[in-house]
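The complex appears here minus one protein chain, its other protein chains still in place.
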Amino acid sequence: MITEKTLKEIFKINIYRWKTAITLIEKNSITTRGYSIEDLIENVNFADIIFLLLMGDLPSQKESKMLNAILVSFCDHSITPPSTQVARLTSSTGSPLNASLAAGLLAFGEKHAGAIEKAMKLLQDTIKLCETEKDIPSLAKQITDKHLQNAKKIPGYGHRYHHKDPRAARILKVAEKLECTGPHTQLAKEIEKTLHKTKKIHINIDGANAAILSDLGFHWSTGTGIFMIGRLPGLIAHINEEKTQEKPFRKTLKLEEIQYYGKKPKKITI
Amino acid sequence: MITEKTLKEIFKINIYRWKTAITLIEKNSITTRGYSIEDLIENVNFADIIFLLLMGDLPSQKESKMLNAILVSFCDHSITPPSTQVARLTSSTGSPLNASLAAGLLAFGEKHAGAIEKAMKLLQDTIKLCETEKDIPSLAKQITDKHLQNAKKIPGYGHRYHHKDPRAARILKVAEKLECTGPHTQLAKEIEKTLHKTKKIHINIDGANAAILSDLGFHWSTGTGIFMIGRLPGLIAHINEEKTQEKPFRKTLKLEEIQYYGKKPKKITI
Amino acid sequence: MITEKTLKEIFKINIYRWKTAITLIEKNSITTRGYSIEDLIENVNFADIIFLLLMGDLPSQKESKMLNAILVSFCDHSITPPSTQVARLTSSTGSPLNASLAAGLLAFGEKHAGAIEKAMKLLQDTIKLCETEKDIPSLAKQITDKHLQNAKKIPGYGHRYHHKDPRAARILKVAEKLECTGPHTQLAKEIEKTLHKTKKIHINIDGANAAILSDLGFHWSTGTGIFMIGRLPGLIAHINEEKTQEKPFRKTLKLEEIQYYGKKPKKITI
Partner (left out) sequence: MITEKTLKEIFKINIYRWKTAITLIEKNSITTRGYSIEDLIENVNFADIIFLLLMGDLPSQKESKMLNAILVSFCDHSITPPSTQVARLTSSTGSPLNASLAAGLLAFGEKHAGAIEKAMKLLQDTIKLCETEKDIPSLAKQITDKHLQNAKKIPGYGHRYHHKDPRAARILKVAEKLECTGPHTQLAKEIEKTLHKTKKIHINIDGANAAILSDLGFHWSTGTGIFMIGRLPGLIAHINEEKTQEKPFRKTLKLEEIQYYGKKPKKITI
């Protein structure tokens, strides 16, 4: 009998709307990057899944611990980031959790969340030029000099609220212990040395994580994604706090707090 | 010859992904709600298109002027609304215009932008119960009493920053002049009378526009949409101003401005 | 000397803009829910931080493993969910990662992502009525009967693409092994028994996780948040795939795939 299926095959009617290599769904079956979801549920932790989804396969035990620590390091920075302010303000208007979170993510603009990707790109581009480990200190000096000459900040160094970001030193120590460091981390540390000598500036958490993620093999374009995964629980906690501890639509600004510098009053004359 | 098209027709392979009654697109032709786009471009103004899209046909000249005035009345309220703060904060992180706007819209939560729809619903539900105009004052009194007894605000009355919202009186005057008032406006004014006597509270722009839009025939579910259309240009102006007049990623909060009321420091003990 | 600080204290000028119990930031110091960030980086995994942020303290080892498994179970469902389609379509227009993710989260509407919270609320409300474990089967029957009589779906049961959701059975097995089950899980299983007898419907991953999260002590209002954290890495992988494997602004719809059922063409007559 000629079925719809036969006809589709004979006449090559294209029935595919989408294609993907991430997950295969069949009736009663879910397979992600080759592993059945049941196998994953029983055997791996959440950071492993993040590694699997972004890198294509599961991490080693040390890599797993490292990625966990990196995600932990991003968890929350109180209300100082604009993304947290935006999430809470949005929530204060009665918007649901997902909308408040979405607004928060939209405030991860290039100037706020871009540092980690920029740092990863800088480190990865530089290390590609490197033939031996001996080159690293001189490359570090080149980078620092170039940025200082152009009065530009090196992404991943310095912090608006800390002189020495407490997360950076600790995550680098953990990376050392887990043997997850390599040339990118070495380069990042060399840059810090030079920068500290001349400008008293330390590496921050973005710089440290950028280096370690690069040594783990993450492409620079995944940096902001990992930061956002790490920060999401913090944003949710803030939205929760806003919803349960504050009055809805509270007045966040008084008229006296706005400075008007616009035009003088005039009449419409058409 | 048997073509793909014939087969589709014979075997009724459903090829439709989407259906719509809004616009018909054919090659070199665009027809919206029955009117060719060329005809619309040449003959109607922007508010007419809004009316056409939301109501199904073009407005009369008076209705057109009325809707224009309503949209004008929503245009901007400086930085006081959380939506404007959110749009600017988002923009300050380097996010592009559309993302900053989207964040702003997300802060049109129920507590911030919900008043107009709630007022429209209240007025429309009440007027449906009305058999003659004589009922309106007594229905107004019922509404006011019920809200006061339950210590609830009537949506569309009172304003956080104004004692008497300057837009409300003016838009009602315009509606009078354009003969766009009807039972909903009459009811809204009666409620104001009662409310002013007991609580010195005036109608605000949401209440006035809710009444007039209801008399124009707009269903209450379109209220927030019309408010958002009216406010969009203001949000864009604010995002522009943020991008051109302010330093990117400026520090909007000092540590001393955050009050911490959480747990005392402790050690992890596992 | 009279400093600004003294004056502020004497005259009680309120300098606090925000308050929070989540994280204390001081210069060179970050303390979340009482734990120093260094301590957390070195000692806990990412799921622990999620537990800490949402529940206020760190989980036990078993609870930690349980939450990890739950997050893993949410990781990806290919392109079937509207949230994934929305994230990819948004990304295909050239929007950056954070904007594409935000769009994806906005498609976690009540009908798509609401099941887990509704299931948690149903289970938690029901168990509150329970005095002894013996009541559970009869409460399950009451719930099932009531929903069937009103032709309503019980949230957390049945799946659009699976007859038997493979994730549900496995996560329940893991919960058993980790001793993380309690009355909510018992209730959820009883409902499944009844529902399977009458309608051949099985529990799905939302229902199973709703039950276990409730037994772990999570308030129902945190359900969607946990689902979104679990799904975020999958959305990022899809956006990545769209950006690297597909042509930008690819044509996702042909004119023939849109069914127009609107007005016939007519002329403007004013």
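Note that the chains take the letters A, B and C in the order they are written out, and that residue 1 is the start of every chain.
By our rule, a contact is a pair of C-beta atoms (placed from the backbone, for glycine too) under 8 Å apart; a residue touches a chain by one contact, two chains touch by 3 or more.
None of the values given here were measured: they were computed from a predicted structure.
Asker: Determine which one of A:Ile22, A:Ala210 or A:Ile236 touches the chain that has been left out.
Answerer: Reading the full complex, the residue touching the unseen chain is A:Ile22.
Asker: Even though one chain is hidden, which residues of chain A still touch it in the full complex?
Answerer: 15-27, 31, 33-36, 39-40, 43-44, 56, 58, 61, 95-96, 98-99, 102, 106, 253, 255-268, 270
Asker: Going by the touch rule given at the top, which residues of chain C touch the chain that is not shown?
Answerer: 4, 7, 11, 13, 78-80, 82-83, 85-86, 89-95, 99-100, 102-103, 106-114, 160-161, 248-249, 251-253, 255, 258, 260
Asker: Spell out, residue by residue, where the missing chain touches chain B.
Answerer: 18-25, 27-30, 32, 36-38, 40-42, 44-50, 53-54, 65, 67-69, 71-73, 75-80, 85, 88, 97-99, 101-103, 105-106, 108-109, 113, 161-167, 169-171, 173-174, 221-222, 224-225, 228-230, 232-234, 236-238, 240-241, 245, 252
Note that only the chains that are shown with their structure count from here on.
Asker: Among the chains, which has its CA centre at the largest distance from chain B's?
Answerer: Using the mean of the C-alpha atoms as each chain's centre, the farthest one from chain B is A.
Asker: Where chain A and chain B touch, do the two copies share over half of their residue numbers, giving same, or under half, giving different?
Answerer: The interface of chain A with chain B is built from mostly shared positions.
Asker: For the Cα fit of chain B against chain C, please give the angle of the superposing rotation, nearest 5 degrees.
Answerer: Nearest-5 rotation angle for the superposition: 180 degrees.
Asker: Need the CA-centroid distance for the pair chain A / chain C, whole Å please.
Answerer: The separation of the two C-alpha centroids amounts to 20 Å.
Asker: Give, as an integer number of Å, the spacing between the C-alpha centres of chain C and chain B.
Answerer: 30
Asker: Going through chain C residue by residue, note those that touch at least 2 other chains and give them in order.
Answerer: 17-25, 27, 36, 40, 44, 98-99, 102, 106
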